[in-house]
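For this depiction, one protein chain was excluded, whereas all remaining protein chains were kept in their positions.
The block that comes next holds chain A.
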């Protein structure tokens, strides 16, 4: 592996780890607040899948960086400007409809992106994708069911689901952005060309939203910046809570 590719792969693994840990943490905020017990447990399970993925991506990033850092350093010792996650993942959990609509957008994205990552020439990235694909099928079935149920439910649930769709839509464009690093890796057969996934994503999401009697928004605005460390104010607050124990007791084990 050339130095340039190695460095890009490390950055890429970090980005994917950041997406996973941030979304995983957001989902975990529902634990003990779920609308009923089974749903509460389901949220915990999904959060764990994402946090597990983050561990695998970070462990790989640390291995490539080879500078003495480990997965915990990546998760707990970087500040918000050093995080490279997509903005969609860091938005606060909002109400139940908001979280489920975000989850649907993310699940459809992963349902398309992971099979591509499985084809990666990088064995570790491919292996992580192989595990995650199986989990994502379950995540997607659940978020799809919920969006259908909320959109095509009561007047209140419909209105909340539509509001969530409208508020989140502008954050979905960033999911399909490519920069130099990702282009380099896509050309090398290591990373995924996410730009090529947007049409299919839009189609799948539109079918589900329409079935849920929800309106697919116009593309009238877009917010970007997560991949270069320009985050919404929410990430800083989230990381403060997520990192406090580790930063207060470095190296603590239990």
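Keep in mind that, in the parts below, contacts are C-beta pairs under 8 Å (C-beta built on N, C-alpha and C of every residue); 3 or more make two chains touch, one makes a residue touch a chain; residues count from 1.
Keep in mind that, in the parts below, contacts and distances are computed from a predicted model.
The chain that is not shown carries the UniProt protein name "Phenylacetate-CoA oxygenase subunit PaaJ", picked from "Phosphoserine phosphatase", "Mn2+/Fe2+ NRAMP family transporter", "Phenylacetate-CoA oxygenase subunit PaaJ" or "Ribose transport system substrate-binding protein". The residue from A:56, A:88 or A:150 that touches the chain not shown here is A:56.
Of the options A:130, A:207, A:222 or A:244, the residue whose C-beta touches the omitted chain is A:130. Across A:7, A:45 or A:157, the single residue that touches the chain missing here is A:45. Even with one chain removed from view, chain A keeps its contact list with that chain: residues 24, 38-39, 41-42, 44-53, 55-56, 123-124, 126-128, 130-132, 134-135, 137-138, 141-142.
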